[in-house]
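The complex appears here minus one protein chain, its other protein chains still in place.
Note that the chains are named A, B and C in the order they appear, and that numbering of residues resets to 1 at the start of each chain.
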Amino acid sequence: MIVAMNAGAAPEEIQAVIDKISEFGLRAVDLPGGERTAIGIASAIPPELRQTLTELLESMPGVDRVSQVSRAYKLASREFHPVSTVVTVKGVAIGGEEVVVAAGPCAIESREQLFEAAAAVRLHGGKILRGGAFKPRTSPYSFQGLGVDGLKLLKEAGEAFSLATVTEVMDSHDVDLVSAYADILQVGARNMQNYPLLTAIGDSCRPVVLKRGPSATIDEWLLAAEYVLSRGNPNVILCERGVHPLDREHTRYTLDLSAVPVVKHLSHLPVIVDPSHACGNWRYVAAMSKAAIAAGADGLLVEIHPDPGRALCDGAQSLKLDSFESLMQELRLIASAVGRPMPRE
Amino acid sequence: MIVAMNAGAAPEEIQAVIDKISEFGLRAVDLPGGERTAIGIASAIPPELRQTLTELLESMPGVDRVSQVSRAYKLASREFHPVSTVVTVKGVAIGGEEVVVAAGPCAIESREQLFEAAAAVRLHGGKILRGGAFKPRTSPYSFQGLGVDGLKLLKEAGEAFSLATVTEVMDSHDVDLVSAYADILQVGARNMQNYPLLTAIGDSCRPVVLKRGPSATIDEWLLAAEYVLSRGNPNVILCERGVHPLDREHTRYTLDLSAVPVVKHLSHLPVIVDPSHACGNWRYVAAMSKAAIAAGADGLLVEIHPDPGRALCDGAQSLKLDSFESLMQELRLIASAVGRPMPRE
Amino acid sequence: MIVAMNAGAAPEEIQAVIDKISEFGLRAVDLPGGERTAIGIASAIPPELRQTLTELLESMPGVDRVSQVSRAYKLASREFHPVSTVVTVKGVAIGGEEVVVAAGPCAIESREQLFEAAAAVRLHGGKILRGGAFKPRTSPYSFQGLGVDGLKLLKEAGEAFSLATVTEVMDSHDVDLVSAYADILQVGARNMQNYPLLTAIGDSCRPVVLKRGPSATIDEWLLAAEYVLSRGNPNVILCERGVHPLDREHTRYTLDLSAVPVVKHLSHLPVIVDPSHACGNWRYVAAMSKAAIAAGADGLLVEIHPDPGRALCDGAQSLKLDSFESLMQELRLIASAVGRPMPRE
Partner (left out) sequence: MIVAMNAGAAPEEIQAVIDKISEFGLRAVDLPGGERTAIGIASAIPPELRQTLTELLESMPGVDRVSQVSRAYKLASREFHPVSTVVTVKGVAIGGEEVVVAAGPCAIESREQLFEAAAAVRLHGGKILRGGAFKPRTSPYSFQGLGVDGLKLLKEAGEAFSLATVTEVMDSHDVDLVSAYADILQVGARNMQNYPLLTAIGDSCRPVVLKRGPSATIDEWLLAAEYVLSRGNPNVILCERGVHPLDREHTRYTLDLSAVPVVKHLSHLPVIVDPSHACGNWRYVAAMSKAAIAAGADGLLVEIHPDPGRALCDGAQSLKLDSFESLMQELRLIASAVGRPMPRE
């Protein structure tokens, strides 16, 4: 931690900062510069002290600002865990060599719809079936999902087609319920900083897809992962799904694909990409899926629907089943170009 | 709802859109323009159909985009509720003539700290005591609040100084617990789209301060209010607390004060402002508090601390008690300049 | 400047950074922390070296990132120039005690329109007449301004009503031309980083209103001011006019009023606010004007029009002349509440 003093800071103000740091048993080092003095802390700062100390120092007279040398997350960091984490669910390894595709409808609407989608996922080489049972909708008047009935259908379809399953959990008290039916839990973008939910999932030790919030910085996202990891659950899969856009005229969000190599550099956790929610328009989904794999993503989470024109949720961004088939063929070529297998079976 | 077709849309594509609209029992009107055809829906669209229909139409061939004529919220809208809502709690009217100040520490740390702050709130004319017992912290290693012990202290302090109280609730299952101790619930910015929480608060009929999420548009914020209102709870107080900033070099968020007159125009709900979280720096809190009242806000939510240099949370943005005293005097002048009373008692 | 090394940085990598710093004649100080080593530079860094050195160090193996202790601007900084700058033009002092209002039409359309607006500015206590002759328009098909004919009308109107005048200059080669007619030059938001233009204005020594670019951070804005100041022109007036918004549904930009106290803290330069372009809607202009003065702005730049329904540019955001009259009365009350005179004459 480095404390930059104002140019005109008085010697007593500088000394007070040094004394405050020493009070906590840390070693302060004075760095007189041309115009300003900076004070460095040359000791390990215990994680629970970090934020409090930053704020204390920032509130002291003569202090201009405090900047960090270490990152606030530890368990999520590659610095202390250089080997990449592979999350394995029902024989599907996410974060390993293979590129893994999860696909399915935004919302589970009926057995027929879900099974038709699941058959296509299986046929074209997807490994995981996605489908929402509890839907977070911006408007209280929109379709909110089938709830437990949806979960049951998802479990059935997963078993029928030998696919692992993933679905969203929105409330900390539903973690056990959803875990009874689905293989992988999903935390939606709006819940990325729902700490009771993250804590409950941490305690459950279930694999979890943690979506990035639309205005979350990468450090905030990794700190959300840290909430899960710090409860003893190592099975975190990060999912980039778009950040707040300049406008919503053409896409719903701006897919931040540079987050893929950045997270790969900073963290050992697997990272996948959801191009469907980011684009909000089926027309751009194939291009962004290919780009995601080229950028180094470990997999995709794609929305498909047997009949998007009748979807109850996110029809505009869902691929038809034949478009999904073409996409899977194209993705195999890209995966191969970046040296990763993507087996048909 | 208006459907803009592509310039090259085929007559069959245009007809298919008209037919789809008719399928839902709505009347479609053709608007041939210079280059494109637009199709308007000249009927009332049931609210539960709105989002689905938008997405269905957007997924049809030849459609460029769909734009809305009506707003998605109804109960929050001033169009259907022209009279301003006043939320009254223990004799304190929020959204009426008077400007109301809520103040207190970010986190409740001890009886001594809270009571000292509460005494200052009372003495200088604040009406509501704020204090966090459950704290949503970006890092799992930061102080997470005193929990129920904090709630008990808050209730005691509120009674001792005849102040209404407000505190954050983070989990839908804590609504009853928090309601047992505090007069007003608070939904934090990160939970603005936590729908189980909003629904539970809607069912409780408790007054609620609903903070705007840092990347929430005003329409998304009003739709979050709609979740509460649609469960029969009319006691919603909106709170602007800053949106995602260009950088975080000087302030934590960008306080969007234009949201105040915009919300006043669109909605009948009271709107208050939290300058402390937005600024993240005590130095700018007074200026932004005055600006908020000048912009038409119904009140403020301000962080104060008897000793910011020892605060466990957000020390850098908390006002000292004597700065709070000066601020209250300055605010009275501004309130008076915009024609609103702000009584000392 | 502080160089944070990676946790796993090799001793040779740390040494190489220290050596590189020494190569430039600067003193490097080693700060071993718990997990990482940081290296501080404990000497004055010449301004022309700063950016290059930062980039060199960032490109070295083992380096995580480089953070700054000093600010990149010097002449704009209050640290080295504690007394507030007052820019005086034709007897109007901007940045002094008085709150100063500049008003007028977005674009000069005709003598009649400009003179009618100028008469209202004068009558209601405005000191400066604004009006665009060269208009930067997003579309090449929109009205581009009257050019030199507009400048002539502006000069005439300023003289007729004893008002100082301000108008935009878009091209470095027009600085002399515009200076021949107007008292104050204006750099529009889109040109904030047009360095040839800033340099030409710096050389001219003319007073200049420097608008903040919609995605410019405060440091970038002050560096743009530094371009003008470093050519020997001290007459820079900063103008906040809104930053990129979350959406454009209700306002065109998000007026960042916290920029006012932040800039007042960081810099000695006067700062005014343009609420009209930020709001893009006359309905919100009065509220944001009052808020700007309450936040500590030295003045306003407001668009008014005798007949907004016939304006060739920005009609939707222009105040009618009678609304301007009411606004000026309200502003006087706010100015007085923050202890600043705003004389009628």
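The rule is simple: a residue touches a chain if its C-beta (ideal position, glycine included) is under 8 Å from a C-beta of that chain, and two chains touch if they have at least 3 such contacts.
The structure displayed is predicted, hence computed values, not measured ones.
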Option from B:36, B:90, B:173 or B:320 whose C-beta touches the chain left out: B:36
Which residue of C:43, C:194, C:233 or C:289 touches the chain not shown here: C:194
Among B:22, B:67 or B:326, residue touching the chain not depicted: B:67
Contact with the hidden chain (one of A:6, A:37 or A:251): A:251
Contact footprint on chain A, counting only the chain that is left out: 215-219, 243-244, 246-247, 249-251, 254-258, 260-262, 265-266, 278-279, 283-284, 287-288, 290-296, 330, 333-334, 336-338
Touching residues (missing chain, whole complex) on chain C: 20, 47-48, 50-52, 54-56, 58-60, 65, 72-73, 136-143, 170-173, 190-191, 193-196, 213-215, 220, 223, 226-227, 230, 244, 249, 281-282, 308-316, 318
Residues in chain B touching the chain absent from view: 2, 4, 6-8, 29, 31-36, 38, 40-45, 67, 69-70, 77, 79-80, 82, 244, 246-248
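Note that only the chains that are shown with their structure count from here on.
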Copy pair chain A, chain C: interface residue numbering same or different (half cut): same
Between chain B and chain C, centroid-to-centroid distance (C-alpha), Å: 30
Between chain C and chain A, distance of the C-alpha-averaged centres to the nearest whole Å: 38
Numbers and ranges of chain B residues touching at least 2 other chains: 215, 244, 249
